[in-house]
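Left out: one protein chain. Kept in place: all the others.
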Amino acid sequence: MLLTAPHDLTSTFTSVRALTETLAGRLSPEDQTAQSMPDASPTKWHRAHTSWFFEEFLLSHQDGYQLYDPSYRYLFNSYYEAVGARHPRPQRGLVTRPGAVEIEHYREYVETALASRLEAGSLTDRELELTEMGCHHEQQHQELLLMDAKHLLAGHPFDPVYVNRDVEPDVGAAALGWRSVAGGIVAVGHDGNGFAFDNEGPRHEVLLHAFEIADRAVTNDDWLAFIADDGYRRAELWLSDGWARVQAEGWKAPAYWHEQDGQWTTFTLSGRRPVRRGEPVCHVSFYEADAYARWAGARLPTEQEWEVAAAGVAQQRGQLLDPDRCHPGIAGSAMIGDVWEWTASAYLPYPGFRPAPGAVGEYNGKFMCDQHVLRGASAVTPVGHERLTYRNFFPAYARWAFSGLRLARS
Amino acid sequence: MLLTAPHDLTSTFTSVRALTETLAGRLSPEDQTAQSMPDASPTKWHRAHTSWFFEEFLLSHQDGYQLYDPSYRYLFNSYYEAVGARHPRPQRGLVTRPGAVEIEHYREYVETALASRLEAGSLTDRELELTEMGCHHEQQHQELLLMDAKHLLAGHPFDPVYVNRDVEPDVGAAALGWRSVAGGIVAVGHDGNGFAFDNEGPRHEVLLHAFEIADRAVTNDDWLAFIADDGYRRAELWLSDGWARVQAEGWKAPAYWHEQDGQWTTFTLSGRRPVRRGEPVCHVSFYEADAYARWAGARLPTEQEWEVAAAGVAQQRGQLLDPDRCHPGIAGSAMIGDVWEWTASAYLPYPGFRPAPGAVGEYNGKFMCDQHVLRGASAVTPVGHERLTYRNFFPAYARWAFSGLRLARS
Amino acid sequence: MLLTAPHDLTSTFTSVRALTETLAGRLSPEDQTAQSMPDASPTKWHRAHTSWFFEEFLLSHQDGYQLYDPSYRYLFNSYYEAVGARHPRPQRGLVTRPGAVEIEHYREYVETALASRLEAGSLTDRELELTEMGCHHEQQHQELLLMDAKHLLAGHPFDPVYVNRDVEPDVGAAALGWRSVAGGIVAVGHDGNGFAFDNEGPRHEVLLHAFEIADRAVTNDDWLAFIADDGYRRAELWLSDGWARVQAEGWKAPAYWHEQDGQWTTFTLSGRRPVRRGEPVCHVSFYEADAYARWAGARLPTEQEWEVAAAGVAQQRGQLLDPDRCHPGIAGSAMIGDVWEWTASAYLPYPGFRPAPGAVGEYNGKFMCDQHVLRGASAVTPVGHERLTYRNFFPAYARWAFSGLRLARS
Partner (left out) sequence: MLLTAPHDLTSTFTSVRALTETLAGRLSPEDQTAQSMPDASPTKWHRAHTSWFFEEFLLSHQDGYQLYDPSYRYLFNSYYEAVGARHPRPQRGLVTRPGAVEIEHYREYVETALASRLEAGSLTDRELELTEMGCHHEQQHQELLLMDAKHLLAGHPFDPVYVNRDVEPDVGAAALGWRSVAGGIVAVGHDGNGFAFDNEGPRHEVLLHAFEIADRAVTNDDWLAFIADDGYRRAELWLSDGWARVQAEGWKAPAYWHEQDGQWTTFTLSGRRPVRRGEPVCHVSFYEADAYARWAGARLPTEQEWEVAAAGVAQQRGQLLDPDRCHPGIAGSAMIGDVWEWTASAYLPYPGFRPAPGAVGEYNGKFMCDQHVLRGASAVTPVGHERLTYRNFFPAYARWAFSGLRLARS
């Protein structure tokens, strides 16, 4: 079922593609080439891979379409086994050719080919669906592009700047309050109206027990209290794997934080900045979120609890992606935006989940193992990509997403 | 609340302790010393650690009790952070002193001290509870001892024998049938009557959707069909992490299986034997169980589904630990015994779960991350240790437990 | 002692600096950024480091000189402990800023500063010596730049081209002959007339026993016979460490070689090319050179034997760096050029060796452990950098240098 009107789809396609180039445009060819860890990818790879997605799943089946370069099928396939062999992920940073300019040409080639078909109205409904999916896919990679760029730049010894932004005053958030949510049989998951990824459905009923949920995210101010109370040094607060990680990697604070002479700073996409008290804590792992909740005498909400609670919030959206900001605002009442929120839920298929047939079915299902669900969205999630039922997921140790948390209790 | 009559407790304590020595007695001092991988422990370490458990949590608080050797607090603590520093787990196989005979003395010392207090009736209710828990703890380690010994001996190039046993004829299992289970709100988890580990409770209600479950475990015969159909070579059947593991470790069959001239054999505690068709497949990882289920057009049951289904089975118990056998029997209708069955459930706390206060609270809760629940019990689970609500758990890659699977479908 | 006339030094300085930019100029900013392995460095790092060398050891001590950017002291120090902390070597490929253009500015800044002082005649003799040394240092890095670029490009799946060059006909070399060299007390090492690195002296006497040395290097044709005779599969030909490496890395031929349908090709800086029979074999490790010599019933010469033998060759120089070629020619009678030749000698200090005082003394001496001496020079050694007494050195496993061998026998 096509979910967006064809005319809107052309407009969406055009603006999504343009945003990727805006975000990448602040990075030099050198910046766009490096891969700072196997979990991350080079900017120019993101730019090419999102184009490959349209080419592989859609354009390559079109009469008269010529692949831009057959080698790109190998170079820019991410993880689709059904498509064939691909370049090893940890070596993406060594593929210096094609370069940034060549990839710009590739992007234009793919865009022109698809835009002309959109305008000609020659695509089938399934193809229009794939176009829509490709736009959402590209939006996902926009967030990854910014996460990965931040990780790369943060590794530079001299704190480079991705986007200039004024230093903001240190402001606290409102005091934390609790909101009660009644139990009972509730429906969760996406209902099929409008676009969603396959992992968000099918919508299904679950039995929830009554619970309370915090009316704002955990803030930097809260986190400083956790640090001050030896949160990173008390084994009893931590999952066993988390404690091992704390010790092996010497964690003493969220990723990118640094303390000097009693002052904490954090690396942002605008360079190193003082930690602001009222912002939601960001770049913490699931292990840290879980330990914090235990320390606070609370717990993380399950993703079902989170979804039901968020559905009841009047103003749902906080800070989403503003290319001139790329950073959370002060924690408020919204549950979508600023930071992704770790939940207590393992990333598992919903009852009745079936991946799509073919290669595109590898999008989500095969990762449903040993990952943890985050809900909400973040200050680097593109506007329009956020969704109440969105299931983001990362391994428990991951800290390079814009990830924070919100407390719950029974 | 004390769950076993004091008199029975003495008898249980005595017989549990004796069984450990029976199982260990078939292993030489050399066998008892080696650690074949970080996940496993030496036999003599199991013998000492189970004694340390009684000493640390119970006897050390008794008036007039002298520690057998203060250094054992360091050597035989497994993972209790609250108890203090401990010998690094991967180096347990390098602690050659104390030796097997010295550990026998240690065991006798602890046993005498505790038995005399049990007989004198001088223990408090909490202490009696800890005694009971210590017996269950030791039974758990009896199974681990056998798993670890099997792993060690299997690594020998010439297939040594732990226990002599006649070769049994190749027999098939009954054809697989499906049993329907109605949905609705059901209660799962342990209700507090009789002993259970903390992770089995609290009992709570969940909403289940109707499902079907297979009336026997997946057998070796079934598995041979999976192998023959290229099950280990088709990426689309596997979780992403599972496929990576298949390739990195060259998996082509369950652990301990070996093929020569078209004949499959498997290493057992009675040496290398032909694979028997009707036995439940054993020593498969979660990844393999999941891939098999996908190949079979089915899925793994959740642990809640499993528990509800098992509650409805007339004859629940199959092959549990027989020290002269240590191997599953032919797959039958029982759901408890022969092999542990991987479920689709991640190992997470039940709603309202609270670990016990103090060091003993580290028993279960801190491992609730990136592990997978197995239900049932196996042919090396001591009689009396099995339970309908028992939640066993291992990482997705683990294959050295006696682990198999049962199919479900919606 | 200043070894080059000041006027010549200015000219040398200018032309050396220009050659670096010529070589780098064929690589895109993306190519110049990546680091293909910890042993290699990015092109733009080489460009910056060679400038830093002049800045650190010479300009920074000049009145009125302003460092271009103080952070470069950290970023572009290679291994000089006495200079201070430095960026970790394996992460050079993640320093995307400064970029290629910024480094061009840095180079010009340093060049202008030093050239003006050279022209003004204001440098002391020691400073002129350091200038000369810096030129030789930069020439060394020109060869490294090409080695590293070749390694990087060879890792691309589609064989990119660094420099266009016509395919040359397959030609054999002359039959191998032997040349006798008499024994006796001979002097080896640099005598101090003209520039040399510290490790080439002091000149000293050694006792040589009479030996024979091949009149040309081992060729690809020779090597194909070694492969055909199962050279890579016969343990008895190999050093123990070498055999372990053969198995761990699956070596079946020199680095960059690839066999398809019985035809061998090799990756060159002009893309993938058929292996030419008459070229000296290139990109073999010490292990392979040693195994080949054993297979051939011969041995590698010691570096003293090599030096004495080379001194007696009429026409010493073969193919040195031609930026339009960057590849060995057909093996001839010259001993300097085409490929570096592994010797049997461990890289150790000559009797009486003393490193220079200060940081510059770290240039050579501290690497005199578990490395192996190569003599001669290669097709990517800049003209003027070759020397009869030159001691190149690499670990036994290294294959990314343009390294081959020549046989000797007693």
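Going by the order they are written in, the chains are A, B and C; count residues from 1 in each one.
In this text, contacts are C-beta pairs under 8 Å (C-beta built on N, C-alpha and C of every residue); 3 or more make two chains touch, one makes a residue touch a chain.
Only a predicted model underlies this, so the values are computations on that prediction, with no experimental measurement involved.
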## Note on the structure
Among the displayed chains, the hidden one touches B, C
### Task
Can you work out which residue in C:90, C:312 or C:352 touches the chain that's missing from view?
C:352
### Query
Of C:21, C:191, C:241 or C:259, which one is in contact with the hidden chain?
C:241
### Query
So which bits of subunit C touch the chain we can't see?
79, 81-82, 185, 204-207, 209, 235-236, 238-243, 286-287, 290, 344-346, 348-349, 351-352, 362, 366-370, 396, 410
### Task
Provide the residue numbers of subunit B that touch the chain removed from this figure.
28-34, 36, 44, 71, 74-75, 87, 91, 93-97, 99-100, 152, 155-158, 160
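Heads up, the rule we're going with is that only the chains that are shown with their structure count from here on.
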### Query
Count of steps on the shortest touching-chain route from subunit B to subunit C?
2
### Task
State which chain is most central when centres are taken as means of Cα atoms.
A
### Query
Between subunit B and subunit C, what is the separation of their C-alpha centroids in Å?
59
#### Entry: subunit C, residues touching no fewer than two other chains
none
